[in-house]
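Removed: one protein chain of the complex. Kept in place: all other protein chains.
By letter and in written order, the chains are A and B; residue numbering begins at 1 in each of them.
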Amino acid sequence: MALTLDDVTRIAHLARIEISAAEAAGTLAQLNDIFGMIERLSRVDTSGIEPMSHPLGGTQRLREDRVTETDMREPNMRNAPEKQDGLFLVPRVIE
Amino acid sequence: MRADWEVVIGLETHAQLATKSKIFSGSSTRFGALPNVQASAIDLALPGVLPVLNAGAVECAIKFGLAVGAKVAERSIFARKNYFYPDLPKGYQISQYEIPVVQGGSVTIHVDGVDKTVQLTRAHLEEDAGKSLHEDYHGMSGIDLNRAGTPLLEIVTEPDMRSSAEAVAYAKALHSLVVWLGICDGNMQEGSFRCDANVSVRPKGRKEFGTRCEIKNLNSFRFLEQAIEHEITRQIDLIEDGGRVVQETRLYDPDRNETRSMRSKEDAMDYRYFPDPDLLPLEITADAVARVRAGMPELPQAMRARFEAQYGLPAYDAATLTASRGLAGYFEAAVAAFGGDAKLVSNWVMGDLLGRLHEADLGADAAPVTPAMLGGLLKRIADGTISGKIAKEVFATLWVEGGSADTVIEAKGLRQISDSGAIEKIVDEVLAANPKSVEEFRAGKDKAFNALVGQAMKASRGKANPTQVNEILKRKLAG
Partner (left out) sequence: MFEKSVAELSRALGSGEVSAVELAQLFLARIERFRAFNAFLDMRPEVTLAQARAADRMRAEGRATPLTGVPVAHKDIFVTRDFASTAASKMLAGYMSPFDAAVVENMARAGMVTLGKVNCDEFAMGSSNENSAYGNVANPWNPGAVPGGSSGGSATAVAARLAPAATATDTGGSIREPAAFSGITGIKPTYGRASRWGMIAFASSLDQAGIMTQSAEDAALIFNAMLGFDPRDSTSIERASEDYTRDLAMPVKGLRIGMPKEFFGKGLKPDVEAAVRAALAEYERMGAHLVEISLPNAELGIPVYYVIAPAECSSNLSRFDGVRYGHRASEYRDLADMIKKSRAEGFGPEPKRRILIGTYVLSHGYYDAYYLQAQKVRRLIADEFQRAFRECDVIAGPVTTSVAFGFGEKAADPVEMYLSDLYTIPGSLAGLPGMSIPCGFGDRGLPVGLQLTANYFEEARLLGVAHRYQQATDWHRRMPGGIA
């Protein structure tokens, strides 16, 4: 069940985090330790058990279909790294 | 389509739901606002925000499920679909994965006079992403998140269609239905109704499906048809040349009429779906479904059958009048206002009204001539006050100036002349003024009779009762 360097590179890409070869190697060892600890779960018999997504259960509350938000563009965009004409700017998006 | 090949098509449609606010936030969904003025903290995925579900979106989903005869799930789950894209603020889309709100269902289409049922796999609720604007901002793209969070119903079919014609028929039928139900405004230019087509080919007779490609960016029925046709040819050519179709997503380019592989998409995206811990399971009770069902409009098919039965209309009329709820409602209101022959009403609605509506690009509810006004007009034909021909003039006037049939008839002095004495006088004048036509008629030329009728109508400025004119003219020529 051990992870490989390829796994680390693949996951880092999925998570969009740049990772150098050296970092990947170090991370690999740590991740394998952690997964070694997690392995114990696979030996537990959970047949017939419902997974628990929410500790207290319950069902989703519904909100009335009503416009409640006003134009808060200025404060909401206050922390934007780059913006112009009310748009967030990013390096060119290629389809 | 080459004779030895068969195409298999499935459609995925994203219909923007016509709610006032977004699916998980209270922002407006109105189209066309300035960038990011309708993007709240929730829509921008600022740190610390949480989603709350819009009851209106759920109601739309239930209506759809009922209309297509699907199962509305008693319990469905929202899941996170994880991927990175600048127009996806959270880095995940809240959607539904294993347990969608609508399961199954079907849509009937008519192609070349044949009925076919397209089975639906499912329909689920999810949120729309924002938009990237590619007008260069010194080499950068602009991101507008007004659209992020707009509720979508994603409707997925089984791979049941076997031609681009069937695919277009389905898309049109689905479009009509969601507009009819009032759950989507159907405005394809504004992106309210977007289709993706999954297309594969296989040699005729083969049971297994070929490898399919998904074609995106189809926002008109014409593009849908063209893109599918192009893709069919591309795949067949590729296979016949010894190549293999690669499963991928392709974008349709309407300017070049071709599809091309999407550069940024990875071959097999790992979306890492898991139930969204910020949202609890959506429960829809039988009572809730019953309430929605009670408030649903009569569906097009049922209404068509009723029009044929209740109003004695031919199938063509029933189909034309039920093209939209607005038109059908107009028709019924006009029948009620008129109180007479429904077929007469139908002719006027399908003819004079519909023509002008199309020209002015108006819905029936915006017609300047209301059902009450039309009903009043038709009454005056029925009681002989005016002829059908004059009535058309009156209608035209009402369209532009408003008012009522009676006021226009009065103001323009359009009352039909039914007084036999007055008509006799007119006929006498016409006979005196047209000796040549009289001679020709007496010589056996029936056409001359029509010419004389025409002259009488002209002399009376169209107001003479044509039946009486005919009768009196005949009598005088005979005698």
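The criterion applied here is as follows: a contact is a pair of C-beta atoms (placed from the backbone, for glycine too) under 8 Å apart; a residue touches a chain by one contact, two chains touch by 3 or more.
Remember, predicted model here, so these are calculated numbers, not experimental data.
**Student:** Pick out which of B:L280, B:V349 or B:V438 touches the chain that's been left out of the picture.
**Tutor:** Considering all chains, including the one not shown, the answer is B:L280.
**Student:** For the chain left out of this view, which of B:F64, B:Y92 or B:F441 touches it?
**Tutor:** Touches the omitted chain: B:Y92.
**Student:** Residues on chain B that touch the omitted chain in the whole complex?
**Tutor:** 41, 44-53, 80, 82, 84, 86, 89-92, 143, 145, 268, 270, 272-274, 277-280
**Student:** Can you list, in ascending order, the chain A residues touching the missing chain?
**Tutor:** Contact residues on chain A toward the absent chain are 3, 7-8, 11-12, 14-19, 27, 30-31, 33-42, 44, 46, 49-56, 58, 60-61, 63, 72, 75-82, 88, 90-94.
Everything that follows uses one rule, which is that only the chains that are shown with their structure count from here on.
**Student:** Just how far, in Å, is the C-alpha centre of chain B from the one of chain A?
**Tutor:** Once rounded, the distance between the two centres reads 41 Å.
**Student:** Could you pull out which chain A residues touch chain B in their complex?
**Tutor:** For chain A paired with chain B, touching residues are 14, 16, 53-54, 57-69, 71-73, 76-77, 82, 84-95.
**Student:** With touch defined as at the start, can you tell me which chain B residues reach chain A in the complex?
**Tutor:** 19-21, 25-28, 34-41, 44, 46, 52-58, 75, 78, 84, 86-87, 132-134, 136-137, 139-145, 251, 262-264, 270, 272, 275, 277, 279-283
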